[in-house]
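Got a structure here, written out as structure tokens. Questions coming.
Below is a slice of the complex: some chains, not all, each in place.
Labels A and B are assigned to the chains in the order they are written; within every chain, residues are numbered from 1.
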Amino acid sequence: MAESDALTHVRPDGAAHMVDVSNKPVTARIASAQAVLHTRPDVIALLVAGELPKGEALAVARLAGIMAAKQTSALIPLCHPLPVSGVTVDFTTDESSVRIVTTVKTTGVTGVEMEALTAASVAALTVYDMIKAVDRSARVTDIEVLSKSGGASGDWSRE
Amino acid sequence: MAESDALTHVRPDGAAHMVDVSNKPVTARIASAQAVLHTRPDVIALLVAGELPKGEALAVARLAGIMAAKQTSALIPLCHPLPVSGVTVDFTTDESSVRIVTTVKTTGVTGVEMEALTAASVAALTVYDMIKAVDRSARVTDIEVLSKSGGASGDWSRE
């Protein structure tokens, strides 16, 4: 079994705490995550090729994702602060959705999957913020880790 | 048609900006949103009634959601700062998922759906952070606004 069988962040007495990672080795780490926003085709058209200059709206979401990655440890209570050394946020659109894929790198003692997930989530919420006047029913789904490498638990990819 | 036909936050020249809401009336506003985290039944069991003292893990996620609601305008680039006047974050679990429902209130000039969505998203990511050692494949879906009231555009509920 590749995974530990205990929930982390919880002590024998049940109290939440930030787990001690003092003794973990410093290694290069990468994590990739995604989020998918579903909306109407006419909104995708507006977003991608329509009244908006190409990229401007997605540029806002991309920046929001990158900046959120740096705030992850302030948002997720038990997450360790990490010196993020690289972040990319990419968008692909199809007829009625925008897929956001993020990649975060660090050289540190813990993984960066929370940073990748936070970047993807905040980028998706930012797209929603920019389209909510035309589609308040838009929905974000499939927020998940795609892959991670580095660290004691070895490389992993969602098959 | 109840909704505007233009994307907000973007000017005629395509430049992003924080839209001027100086002339909008101050009214009581409420928004409710959700997020759903999917995991394995044994993880739900651990989370809810198992090795964890009841409520502690969810208490962490609840706090994370409440605190994130207050940081929304710092995370979503074009979102207006708002004096949040009340936040609740609730959890319901079934066999293999946790549903998070948030409600945010304000007395202000803009709606609070972004605050409700941010609270739900960060609460869900926090649950993921606490279970990722036992299920790194867990996924967050169905982040969406459930209802909003107050403001010029009238009350609205997802049917």
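Operating definition for what follows: a residue touches a chain if its C-beta (ideal position, glycine included) is under 8 Å from a C-beta of that chain, and two chains touch if they have at least 3 such contacts.
Predicted model, so just to flag it, every value in this text is computed and none were measured.
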Quick tally, homo complex: 2 in view, grand total of copies 6
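FYI, only the chains that are shown with their structure count from here on.
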As the complex stands, chain B meets chain A at residues 3-10, 13-16, 46-47, 51-53, 56-57, 59-60, 63-64, 67-68, 71, 74-79, 113-114, 117-118, 121-122, 124-126, 128-145, 148, 156, 158
